[in-house]
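Omission of a single protein chain aside, the complex is shown with its protein chains in their original locations.
Per-chain numbering from 1; labels A, B and C assigned in written order.
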Amino acid sequence: MAETVTLADAAPIATEIGAVIIENQGLLSEIDGATGDGDHGINMAKGFRLANERLGKKSFDLREGFATIGDTLLGDIGGSMGPLYGSFFTDMADSLEGSDKLDRDNFAAMLTAGEAGVVDLGEAKVGDKTLIDVLVPARDAFAAAAKDGKDFAASLEALKAASAEGLESTRDMVAKLGRAARLGERSRGTLDAGACSANLILQALADGLLKRLHAA
Amino acid sequence: MAETVTLADAAPIATEIGAVIIENQGLLSEIDGATGDGDHGINMAKGFRLANERLGKKSFDLREGFATIGDTLLGDIGGSMGPLYGSFFTDMADSLEGSDKLDRDNFAAMLTAGEAGVVDLGEAKVGDKTLIDVLVPARDAFAAAAKDGKDFAASLEALKAASAEGLESTRDMVAKLGRAARLGERSRGTLDAGACSANLILQALADGLLKRLHAA
Amino acid sequence: MNRVIDDPDQVTEGTLRGVLAAHPDLLVATDHPRVLRHAGDRPKGRVGIVTGGGSGHEPAFLGYVGPGLCDAVAVGEVFASPTAKSFHAAFKEADGGKGVACLYGNYAGDNMNVKMAAKLAAKDDITVRTVIANDDVASAPREEADKRRGVAGEILMWKAGGARAAEGADLDGVIASAQKAIDNTRSIGIGLSACTIPAAGKPNFTIEAGKMEVGIGHHGEHGIAVLPVAPAKEMAGLMLERILADLEFGGEDVSVLVSGLGATPLMELYLLYGHVDEILRAHRITPRFRFVGNYFTSLEMAGVSVTVTRLDEELDRLLRAPARSIGLTVAG
Partner (left out) sequence: MNRVIDDPDQVTEGTLRGVLAAHPDLLVATDHPRVLRHAGDRPKGRVGIVTGGGSGHEPAFLGYVGPGLCDAVAVGEVFASPTAKSFHAAFKEADGGKGVACLYGNYAGDNMNVKMAAKLAAKDDITVRTVIANDDVASAPREEADKRRGVAGEILMWKAGGARAAEGADLDGVIASAQKAIDNTRSIGIGLSACTIPAAGKPNFTIEAGKMEVGIGHHGEHGIAVLPVAPAKEMAGLMLERILADLEFGGEDVSVLVSGLGATPLMELYLLYGHVDEILRAHRITPRFRFVGNYFTSLEMAGVSVTVTRLDEELDRLLRAPARSIGLTVAG
């Protein structure tokens, strides 16, 4: 089992993430429709479709892939998702500046940078029923596993589990931010759409890395 | 049987005409609805209600009554009915200038004046499916009866019959003027609303005079 | 249809009250409750301009009273001609001793009331001459152009007549310019939903979802075809086809006015204008004046009208002249 993946080898993960989002467009919109305006899938798929189109036309490594996704979201997707996920991917890409591979430590730093970008902009806290309720526990679980001496792959498995749990945790929350917030108590009982897309992204990222770690 | 009625004695006819129109408001609108915009009853009743209100506040003879009706229609009723019936009553009133009673001859002149006012303004011809299809045959029947030596009352009876026939004649006509004209052939088969109100007015006028001729 | 009204029979009164409160600098009340006059000095030593028509078409008609446009307006009930006496009172308000040009649209009621009013005015020694707008190409074939209705093209007639009066032309001159404006103007509308006269409470015509009525009149009068709703580009094509065929355009520049009928968002009017502009240029016709907005409406009817005016030097000058009003302001 390898402990690193080169950014070049990991490159396809950038488009794999997009593929998962596009595949789940309907699901994301449906979940958003329960408490919001039902366009989360449309917004996300539009951005990732554009990003994947752009990536299809060039060769890139994972850092460049994330930079393109971030750039596309910031440049072509308005609303909240553009800047929030745009910052997430841009800041992850920035944190990889100067690296040519991913390992347990710079992956943790990368996730932290992405999450910080989202919080910095959106000012959401855990419990507000947003994508932060996935990003924060996932990042924390990865960091804790790493601190416990687990290897990259095992830490990624911890991340996957925490991400899924984070998503599930939003079901019982009352939305405090975004459109769903105006529903107050009525927002309880359904998953959060942004948390759902965040989980899809993290699962695809982790799965992509695990596959390459195992293959090596 | 008298051959004249003083304009003073005939005064109540002015408000009797209004009463008949107001009473038949629904019918007139219904007929207009079949081929037009369904407001003929509203338009007419609004005018005659206002005129009767004004007449209720003063003493007047038939000439002054007609002048008030004409003035009210011209001053307060827009659309086509205001000027058409406004001219009808104003021109009838003008023709009575200097008289203090109605007889067979000045009644014929009065009707002719009223009808001329309507034609002058609206340029309708017999057969166009308008109120002219009542006014013209009614006036002609009265004139013919008078020429035949019939007395005032008998001439009025001729007018009543011709007026009713004139109304009925509109049923089979295709409208050439007004809103109904745009329906072309589809306007055939129903009475004309304006012809209907014209008939109500002439019947009320003739009945009012007949009652007073008989009473004298 | 949820509305912002009080008594449905009193919407015209309420509208006039609000207009007077909002624009005391532009419009003042007169002795006649259904006649408004421009707030400035009465026309003195120049021709007065009067218009009038049913309400429900706002900003028409009262929105085109102001310097460089009309001097007085007669206001009818919703979709009904003003009375003869209203027109007569408006003539008196607008008369400055040089006669009055009454510039209005071709509807039976308006024709009769104006005719009666002109008779009454003649007794006051006021000369009234008329131009009767008939710009709606869809309302009658070309051979019967005198049966055509007046629609948004009236605005061009008011602008030309008003500017000419401001220049000091005599009544003949003003009438000639207003007539020239309307003779060189063609309009056509597309209706996308019906509207309801408040006092009636229900629409007196219908347009089905998914259908459009090409050539609809400003009160919902039947058009020339009911078709499935077409993309905006096709709508523009359909409308211009009719207009250009009728106008016998010879390469001159034009003024283009795209008006919403009431409920169509401004974004859609601009979207349509983009196509209109493109099609005209493809025909080597250059839109020199461009108006896009709710200039002449039909209550809350959804839909649009397109109005094209062929320009010559005179019309260009008159359209460019300064004017100020609720509906149209041209900076001096």
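In the analysis below, contacts are C-beta pairs under 8 Å (C-beta built on N, C-alpha and C of every residue); 3 or more make two chains touch, one makes a residue touch a chain.
Please read all numbers here as calculations on a predicted model, not as lab measurements.
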* Asked: So which shown chains sit in contact with the chain we cannot see?
  -> A, C
* **Hidden partner chain, touching residue among C:122, C:225, C:245 or C:266** => C:266
* Taking the full complex into account, find the residue in C:130, C:297 or C:325 that is in contact with the omitted chain. => C:297
* **Listed residues A:41, A:86, A:166 or A:208, member touching the removed chain** => A:86
* Structure fact -> Only one of A:27, A:74 or A:109 touches the unshown chain, namely A:74
* Asked: If the missing chain were put back, which residues of subunit A would it touch?
  -> 37-39, 42-43, 74-80, 82-84, 86-87, 121-122, 177-178, 182
* subunit C residues touching the omitted chain (full complex) -> 1-7, 11-12, 14-15, 17-19, 21-23, 55-56, 58-59, 63, 190, 192-193, 207, 209-212, 229, 231-233, 235, 262-275, 277-278, 287, 290, 292, 294, 297, 299-300, 302-304, 324, 329, 331-332
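Simple rule for what comes next: only the chains that are shown with their structure count from here on.
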* Quick one: do these chains touch in a line, a ring, a star, all-to-all (complete), or other? -> other
* Compare the CA centroid of subunit A with every other chain's and tell me the farthest one. => B
* Asked: How many angstrom lie between the CA centroids of subunit B and subunit C, rounded to a whole number?
  -> 34
* Asked: How many angstrom between the C-alpha centroids of subunit B and subunit A?
  -> 83
* Structure fact -> CA centroids of subunit A and subunit C: separation to the nearest Å works out as 57
